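Reviewing the structure listed below.
A single protein chain has been removed from this complex, and every other one stays in its place.
Chain naming follows the written order as A, B, C and D, and within any one chain the residues start at number 1.
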Amino acid sequence: METLVQQLFNGLTIGSVYALVALGLTLVYGILHVPNFAHGAIYMIGGYVTLSMMIYLGLPYWLAIIVSVVVAGFVSVLMERLVFHPLRKSLSINSMIAAIGLLLFLEALAQLLWGPDFRQMPTPYNQVVNIAGLTFTVQRILIIVAAIVVMILLYIFLKKTFIGRSIIAMSQNREGAFLVGINSNKVAMLTFFIAGMLAAIAASLTSPINLVFPGMGHLVILKAFVIIILGGMGSIPGAIVGGYIIGFSESIGATYISSDYKDIIAFVLLIIILTIKPNGIFAKGER
Amino acid sequence: MLELRNVTVKYGHYAAVNQVNIQVFKGEIAVLLGSNGAGKSTLFRTISGLMKPARGEIIFEGEQISGKSPERVVEDGIVQCAEDRKLFPQMSVQENLMMGAYIHRKNKKIIKESLEEVYNLFPILYSKRNEAAGSLSGGQQQMVAIGRALMAKPKLMLLDEPSIGLAPLIVEKMFESIQQINREGMTILLAEQNAYAALNIADKGYVFENGNIVVQGTSKELFSNEEVRKAYIGA
Amino acid sequence: MIAKPTQKYIIFALILVAVLFPLISQNNYFIHILTLSYIWMIAVYGLNIVAGYTGYLSFSHAGFFAIGAYAQGLLTVKAGIAFWIAFALALIITTSLGFLVGLISLRTKEHFFAIYTLCVGYVIYLLIDKWDSLTEGVRGLMGIPNPGNIGPLSFTSATAKYYLILAFLLLTILVNYRIVNSLIGRTFIAIRNSEQLALSLGISTTRNKLLAFVLSAFFAGLAGALYAGFIRFLGPEIGSITITFDLLIYLIVGGIGTLSGPIVGTLLIVLLSQNLQFLEEYRMLIFGPILVLLILFSPRGLVGFISDWKLKIREGKSVSTERPAKIEKGA
Amino acid sequence: MYLVVEKLSKQFGGILAVQNVDFTIEKGKINAIIGPNGAGKSTFFNLISGVYKPTSGRILFKGKDITRLPANKIAELGVARTFQTTHLFENSSVFENVVVGHRLRTKSNLFDAIFRTKREIMEEEQAKEKALEVLQFVGLTRLADRKVANISQEEKKRVAFALALATEPEIVFLDEPTAGINPDETEGLSELIIKMARQGITICLIEHKIKMIMSLADKIMVLNYGEKIAEGTPEEINRNEKVIKAYLGGSASA
Partner (left out) sequence: DSTSQPSTSEGKTETENSADLGENVVNIGFSGPLSGSAAYYGEKILNGMELAIEEINQEGFEVNGKTYKLNLVALDDKYLPNETAANAKRLVEQYHTPIIFTPHSGGVYALQVFNEQDKFLIGAYTSEPSVTEKGNSLTIRIPPSYHGYLEPFTTYAMEKFGTKLAAIPPVTQYGQDWAKALIPFWEEKGGEVVYESSVDFAKDTDFFTILTNALKKNPDVLFIGGPSEPTAKVAKQARELGFKGGFIVMDQAKLDEMQRLTGSYEFLEGSIGTMPIIYADYPGVAEFVDKYRKKYGKDPGSESGYHYLTMYVLVEAMKAAENVEDAEAIRKHIQDGLDAIPEEKKVYVIPRVDENGAFKTNVRVGAVENGEIIGIKVN
């Protein structure tokens, strides 16, 4: 029982991170209809910027995160301007390949700037808390709480503000959005900015319990793809629920099935779900 | 109010709209008649800024608007209700309408009023306000599209074939609504194939063929024009 | 699509160069690189059938490549079966697995299909990686024999293998050419253009999509089995997503849904990435942007680019009212 | 009876798009379905042609139950259709479009393709001939090599007809074949429909252009809110109070 609760907590931690990354991915998908493989690189850059701010400039953790969020947001926007925007009218496979090109480039760039080795991100929240035989570290609790707060804010933004709704509108009908006076460029940039922000937040939150290195985006992005597929591409609640499903299935699966095969569990889970519901859990209507 | 001078629009080398001159005055209903592929929608798309004219000028209230981006055109007061509706299918009817007021997003009061006006105009939309727009039938979607355009409180509304695929009863109502909107002070440029109904409510019309204006005049003139009668009114 | 005669000339010219190459150059390295490129080309042709013609982007391609390779490797090394018998079995195994995977995965569409197959590919990779009692896992499978003699022909030398694999490539091209230009090919293209319409025209989309998928798995398996006989060592990485990405890059850069695209793209990218080797760890710093630029400025692949360019010249000559093609969307 | 629909219903979430509709079609006749927007007409077509599976009810074609058959099987039996929003292979030429239409009557398989067997060559020829024949029938021979994306709306409608005809159908379902077409062209298309009927093809169409329907149809069914509210000859429908109230309105001549 104790183990189960501990593992649920572990699943919640990691699921929060997944959900944040998947949210950015799903938003961009909605606007662009492209699975943006380069999103993993933005995540990585988010991690490195926070790290650099703390280590080289001595900024406190939270300030470093803010800088990182802005930088990652801008890199993400830059990506949209330079690559995805010009490609918006071509095949989506092309954008996908371009995204792979970006990923390769950004990883090489990170390797050039920060070196290929593993780096450790410090955190002021190293304390360990024991409650009723369960072990938490403050950082982990922080991840969960911060992720949930960010998600609520994002939801309110998207649902309740006109600017936020313009993102959803554009994802449903581009031209329709233009005709009501939505500036497509602004919305696309905004979306990429938010996606970059979310990735940077996720990376900055999770890096203290893991490591920062050029390939760190790979780990997360593949799972984020599984998640947005699980939840239905472009679906926001789907990304959140999917994130936690994968988080839990990994921690619970590792405990009760097999730790060695827990990655397969997530993928097999997806295969099963899509076999039953070919358009994901949150798919809407027929066709 | 709106003036098109020698406007030419091309798809590649093909001129879908060729040297077109049009003038719409405040408070008018002007109608563009023309068969399929005549270039009506292309012209509308160009006015709305979705396409750039290859040549010519579009002047709205004394200001050059050709080459402006779509949202700037909307801000200037021209709103289009497009041919294939271009709704946000997974948003509810009400959310669609609200998005129509995007340029008035800072003014909650205007939005609320406009919303009521639209629901008064199309009561059925009120009963469907929480349903996803994509699940409505064609006619209902058309109402949402018009309603959405109204929400922007435009000075000039471009209506691209609002009657397409609608039942006769609804078409009749639709034209009544258009007339009513016009009476309340809105200038309307309408593209139609249903020439009879359109000319009935319009002040003047232009007949399009292969991207060129072949006939123009007041509704009366067009009604009495033998060729127009034969080709577009069918009686 | 590019004019057919042009494609034919491109292909014939390339074949001629390919056949003569070992006679001109004695450089082992070039022969090695070319042979490997031919193997990739075969795999890319497979991908082209399903992604280029039916419009279903499969990310499990490297998985099937790996299955073909491992089947070849395991059957020869562990079961001691002769090379060519194992070869036939490897093709059967890959094709059958392709059938099974296709049966389930083709229930999904578009990006769902892409990511679904991404997951299938990943599962295949993980299975090869983890099931080490069978596949030797990370350690890799060693000691795969050379292709066995066929009559008087022996395939131990690099040049002999070069010609063997070239022969398979030519066969692959021929078969692809025939398929694309047949009623089946038309059917595939119809599905790409509009599945619903195809269905209402009495075309069994399920069956045809499955056929395309199985064909693609077959060519992946063929390439994989040849790879096993060529490199003679297998590690799980050959089933990884990276390889699928590589194959996809070859296809897109060359021109998806064209007959000469796989050749052009593979050669170009392989040679490019070899020539950037001097940059060592900074290779990707240059390669990534080049890839992006290629896509930006030639979004329909090089073959598409050439055909657009020719169209322009033609149009320039005769000022006609004919309207140029819109950018093809949703292939 | 030729085609029989019994108690057909379709539910989308909470909406009953089609409710308990009984309908029969006689061979060789022109049948029409009218009704307000959202009445369920397109859904009704989609049910018969197998695009949607009904929630309940049965569809019999020549005595055979086709209720749960997939769309392609239904097409093979000789049931063809067009779509409300013209649905074509936009990136292919008119000719290529129509050639594919005949695919269901050919048998060449992968083997034939790879070895270019006699059958393959023969059937390709046959499909091309068929394509030319139907293009001639709909009057589009001159546009054979044009890309579909670049032809006019009316021409597209004709291609859609040609495509349906290439499947060698016995019965054709046309969903608003003249929507967005001017009166002149509508006339042309009605003539084409009559020409098809004269060839012995049974027709069933949805239209809002009442005048055209009245002159064309042998029999009309009226749907409203998914329910059949009337059925009969044009004259009967024209007089039907219910129909006038729900659909036609005051001026049935628009």
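Keep this in mind: a residue touches a chain if its C-beta (ideal position, glycine included) is under 8 Å from a C-beta of that chain, and two chains touch if they have at least 3 such contacts.
Quick caveat: nothing in here was measured; it's all calculated off a predicted structure.
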Visible contact partners (per top-of-document touch definition) of the missing chain: A, C
Residue of A:3, A:161, A:185 or A:275 in touch with the missing chain, whole complex considered: A:3
Of C:103, C:142 or C:293, the residue in touch with the unshown chain: C:142
Touch with the omitted chain, as defined above, among C:11, C:158 or C:268: C:158
Subunit C residues touching the omitted chain (full complex): 26-30, 32-33, 36, 129-130, 132, 137-140, 142, 154, 156-160, 227, 231-235, 237-238, 242, 274, 277, 280-281, 283-284
Interface residues of subunit A (partner: the chain not displayed): 3, 6-7, 10-11, 13-14, 17, 104, 107-108, 111, 115-120, 128, 130, 135, 137, 140, 206, 209-211, 213-215, 218-220, 250-251, 254-255, 258-260, 263
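The rule is short, and it goes like this: only the chains that are shown with their structure count from here on.
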Of A-C and A-B, whichever chain pair has more C-beta contact pairs: A-C
Chain centre separation in whole Å, for subunit B relative to subunit A (CA means): 42
Rounded Å distance, subunit A centre to subunit D centre (Cα mean): 47
Interface hub residues of subunit C, defined as touching at least two other chains: 322-323, 326, 328
Residue list for subunit B, restricted to those that touch at least two other chains: 135
In the complex with subunit B, residue positions of subunit D that touch it: 12-13, 15, 34-39, 84-85, 152-154, 176, 179-187, 208, 210, 246-252, 254
Subunit A-touching residues of subunit B, taken from the complex the two chains share: 48-50, 69-71, 74-75, 79-82, 85-91, 95, 98-103, 105, 132, 134-135, 148-149, 151-152
Residue numbers on subunit A that touch subunit C, as the complex places them: 29, 33, 35, 83, 86-87, 89-98, 100-109, 111-112, 116, 222, 225-226, 228-229, 233, 260-261, 263-264, 267-268, 270-271, 274-275, 278-280
